[in-house]
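Data block below; observations after.
As you look at this complex, bear in mind that one protein chain is not there, while each of the others sits in place.
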Amino acid sequence: MAPTTNTLDRTNYLNATKGFMSWFWTIDHKRLGLMYLWSVIACFIMGGFFAMKIRLNLMPGAVDFATQTAEQMNAYNNAFTVHGAVMVFLVIIPSIPAALGNFVLPLMLGAKDVAFPRLNRFSYHLWIIGALLFVATLLIGNLDTGWTFYPPYSTGHTDPSVITAVLGAFILGFSSIFTGLNFIVTIHKMRPPQMTWFKMPLFLWAIYATAVIQVLATPVIGISLLLILVEKTMQIGIFTPELGGDPVFFQHLFWFYSHPAVYIMVLPGMGIMSELFATFSRKPIFGYKSIAMSSIAIAIFSFIVWGHHMFISGQSDLMSVIFSALTFSVAVPSAIKVFNWISTMYKGSISFSVPMLYGMSIIWLFGIGGLTGLFLATLGTDVVFHDTYFVVAHFHYVMVGSALFGFIGGIYYWWPKMYGKVVDGPLAKVGCVLSFLGFNLTFLPQFVGGSKGMPRRYAAYGSEQGFDDWNYWSTMGAMVLLAGLSIALFGLLRSFFVKGALSPANPWGGVTLEWQTPSPPPEHNFEIDPPTVGDPYDMSLVEYRGEVEGFLPVNPREDDPCVAYIAPEEA
Amino acid sequence: MSDSSHGSEGHIGHVLPLSILIKVFGCLVALTILTVITGKADMYGADLAVAMIIATCKASLVCLFFMHLKYDRPFHGMIFLFSVMCVGIFLAFVALDAESYQEHVKDFKANEIAEQQLGE
Amino acid sequence: MNMYTLLSMMLQHQKEDFFFPSQASANAATVDFIFYFIFYVSLFAFITIVLATAIFAWRYRRSKVGMTPEDSPHHSTRIEIVWSVVPSIFMVMMFWYGFEDFTERRTPPADSYEIHAKASKWQWEFEYPNGASSFGFIDAGEYQGKGLFVPLGKNVRIRLESSDVLHSFSIPNFRVKMDVVPGRYTDVWFNAIELGDFPIFCTEYCGTKHSRMLSKVHVVSEEDFAVWLKENQEDPNASPVDKGKRLFSAKCTACHAVDGSTKIGPALNGKYGTIENIVGGTVTIDDNYIRRSILDPSADIVVGFENVPMTSFAGQLSDDDISNITAYLKSLTE
Partner (left out) sequence: MSSHDNHPEGVAHHFETAEQQFDSGKLGIWTFLLTEVLFFSALFVAYTMYRDNYPEVFQFASQYLDTNLGALNTLVLLLSSFTIAWGVRNAMLGETKMLTINLIITLICAAGFMVIKAEEYGHKFHEGTLWGGHEHSIFQLDASKVDPEIAAHSKAWSNPDGEFSAAVKDLDPEFRQKLGIFFGVYFCLTGLHGIHVLIGMILLTWLLIRNLRGEFGPKNFAAVDFIALYWHLVDLIWIFLFPLLYLIS
């Protein structure tokens, strides 16, 4: 193996400046991305703690249904509320767009930064404030409204901790809006001249579609939460039936955001899938344009389907029928994506590296999540499954199965770019497989429990209700899932703390621009300006070179820093 | 590099003649007076429509001239129209829904009053 | 008769199957049919996806580092159209079945027997046309009260109303569910075809004891139902003590006993006219105190019961009701 000069002493964005303030006050999108990443992981651990609390509480025999006290029930109600709110607002929504998107998006565009770096920093700081408000909520009170904050319970019947939680979610909303706004402008204005819209990596299409939803939908949840706040503190009456208000109106406002928000969570995961399947099959993505356009179609359709959360809410039957019909429209583009990913594997050269294992898990998990969505879009069956564990299992398959697995797969994929180290050992693979198995064991039984009528948000079930078996397996699965995720995290942390040789610029063989700069990238992303832009999925542009244990351009430019750094003798 | 940036200055922004600004302002004031007058007059049920048409005219004037949309990139105008369209869909769906379930609300209110009277 | 009524008869079964509790209402079989239709379509799609992924992954695995694959097409408009249109056709069918079933289930037949259900935190109260009423809630692990009685084979419409927050009325065996929205009426209807007791759940989160907002529906024969109705009919000429006893056994016995034993709250027999220690002093138990305790229970709490606050019955019990209950409690002392 050729000696390399690619060692830690090369100046990169990680070691260019030092000290707490150089991170906290940075405007570098890469550092902000990493700070988001670790903050999101911290929140994920917090949300996961409450998830385990829920599962352990529901383990048959853990709590005696007959003698359960009001305090125990409140503690459970608090656990599922905090689990939901933290996972949605603090983990899944910011996970891929804010953490990975921030890190990767300008690199993929060959740009030096996002369009508004200071706004980017501001939105991270807003996020921190929002997160702290959530933590404050945990400390001061017993938040027990469910993450949906439905009035009149939230406004008139529960303790004041709703105020801090709602304020936190409101602020997090603005953080999300500013991130989306930043990405839209960056993608519009900072693409290199050669990169036309249809030469953009698919991850960027997904992030773009996500950003459109973020700026359009998030303001509506902002104002709805503000109204809850006003209602709670001043009894303004818009949602309160005693004052003539309409509680169903809040549900309209809430789901006008929260349904598109599902796609804020899922679309970026789909974007990562497209990158993974092309790179690890060493083949151009199949049906580039359909995947790109389906992202946009999903973003647009997501705005006209919110009423399927309200089929039994007292919404008029007319609207339920309209919304049911519209809901199916969003299923088609999702199906197209899955078929295109699978076709990309056809006649490929498929490598089972860790990111690809996550990618393949997602196909199956999203398959189940998406297909079970059909039962919930259909009016007749939704009436039966609404507010049961069937719904719980369905949205976990979509959110965890696609968004979270996509997030972890993305972290493993771009980890070499972030920290200059490849994590691809057997341990990481075991982590992925265990998570996959544990996840299925947790949530498959919930489908059955749900179809048998098991209502969600119950602090305990009596044995005579007949749900014990399903809860038992679900809790067992949660343990396995916990083990799998812990191993995945452990793999990353070990790599973070252990010093080793830096990875090549392009360990996986991606053709998108972020692989054209050294790992980790220098402070301003690219040393040569502008980078060469080609077809993002033309795999023949790079070839495997054993001496660097990675890929290099077939026709490198003379000043290509990756070639120069890695193999000085040959260059 | 600095040369090209110097040359591109001409493209940045559009200076609006003062005369146009004054004319637009005049129109806006006139329309405001008109809307007050029509608002007080009996329009045989078309009040809301007339008021909204006048307001939309005023809004268009502000958008096109004060906000430079007439001279700006069409994309910015599209963004704005897109937002208005989204609000339109949102509004139409919710209003349609609320109107269709009013019956049950009215039933409830009527019964509530009847029960109160029985109680007394 | 439409095409799937026929098919659904093939699926009709009375016993529990893997996914569903028994089909205890006339509409249940249709829902189950739609479910199985979507289920088998989805299962086929899922197996296709899994097999394709697995086969491709195995067949085209990278056997040698750096191996580049042979050439293959990057897109195909024809196949894109196929895999957009074919699922769409199935989805149109799903929508249509769901829509037909929904319309039927949202339109109660004109001859339906109407029962009023009133939800409050955390109990159901059912009122029948002849003035009979029954309660159903759970406490200390036991179903209290009697639950909902419905006649077999008759169309029954339940009119739902809530006196506080959102609740949801769900009977899995009947495949019905509807939110109970304060400030207006909603309804469900069904036609029970199986005798027996089936659980009623509240499925919209409604606060601390949401998981205990349970009741039961008792499907009885029409004759038994008529008998039950008659037995439970409220006699307008009954004495205040009798009326009070009825109310007490329905509303209060979950927490208060009249045999001297302490349940969640103190026993109430022999208490009228006595002096009781309350938090911050003593009080004589008289008409005023009983009234206050019912409407604003946390005002004067008896020593020893500080941690189990009673919920207010303001809005649930009228002034007449309260004086009847008072009369009953008075009678327990005399």
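We just call them A, B and C in the order they show up, numbering each chain from 1.
Convention: a residue touches a chain if its C-beta (ideal position, glycine included) is under 8 Å from a C-beta of that chain, and two chains touch if they have at least 3 such contacts.
As the structure is a prediction and not an experimental result, all values here were calculated from the model.
**Q** Based on the whole assembly, the unshown chain contacts which displayed chains?
**A** If we consider the entire complex, the absent chain touches A, B.
**Q** If I consider the whole complex, including the chain that's not displayed, which of A:Trp23, A:Phe116 or A:Phe352 touches that chain?
**A** The single option touching the absent chain is A:Phe116.
**Q** Which of these, A:Gln235, A:Ser463 or A:Ser540, touches the one chain of the complex that we don't see?
**A** Missing-chain contact among the listed residues: A:Gln235.
**Q** By the contact definition given up top, give the residues of chain B that touch the hidden chain.
**A** Residues 1-2, 4-5, 8-9, 11-13, 15-16, 18, 21-22, 24-25, 28-29, 32, 35-36, 39-40, 42-43, 47-48, 51-52, 54-55, 58-59, 62-63, 65-67, 72-73, 75-76, 79-80, 82-84, 86-87, 90-91, 94-95, 98-99, 102, 109, 113 of chain B touch the chain absent from view.
**Q** In the whole complex, what residues of chain A lie against the chain that is missing from view?
**A** 106, 111-117, 119, 177, 181-182, 184-186, 188-190, 215-220, 222-224, 226-227, 230, 234-238, 240, 243-246, 249, 252-253, 524
Note that in this section only the chains that are shown with their structure count from here on.
**Q** Which chain pair shares more contacting C-beta pairs: A-C, or A-B?
**A** Comparing A-C with A-B, the pair joined by more C-beta contacts is A-C.
**Q** Distance between chain B and chain C based on Cα centroids, please, to the nearest Å.
**A** Comparing mean C-alpha positions, chain C is 45 Å from chain B.
**Q** For chain B, give me the residues that contact two or more of the other chains.
**A** 101, 104-105
**Q** Which residues belonging to chain C are in contact with no fewer than two other chains?
**A** Chain C, residues with two or more chain partners: 183-184, 186.
**Q** Chain B touches which residues of chain A in the complex?
**A** 216, 220, 246, 248-249, 252, 256, 303-304, 307, 314-319, 322
**Q** Quick check: in the complex, which residue numbers of chain B touch chain A?
**A** For chain B paired with chain A, touching residues are 83, 86, 89-90, 93-94, 96-98, 100-101, 104-105.
**Q** Report the residues of chain A in contact with chain C in the complex, numbered from low to high.
**A** Per the stated touch rule, the residues are 64-67, 70, 73-74, 77, 144-146, 150, 152-153, 156-158, 241-242, 244-248, 281-290, 311-314, 317, 320-321, 324-325, 328, 331-332, 335-336, 338-340, 342-343, 345-352, 360, 363-364, 367-368, 371-372, 374-375, 377-384, 386-388, 448, 451-453, 455-462, 465, 539-540, 543-544, 546.
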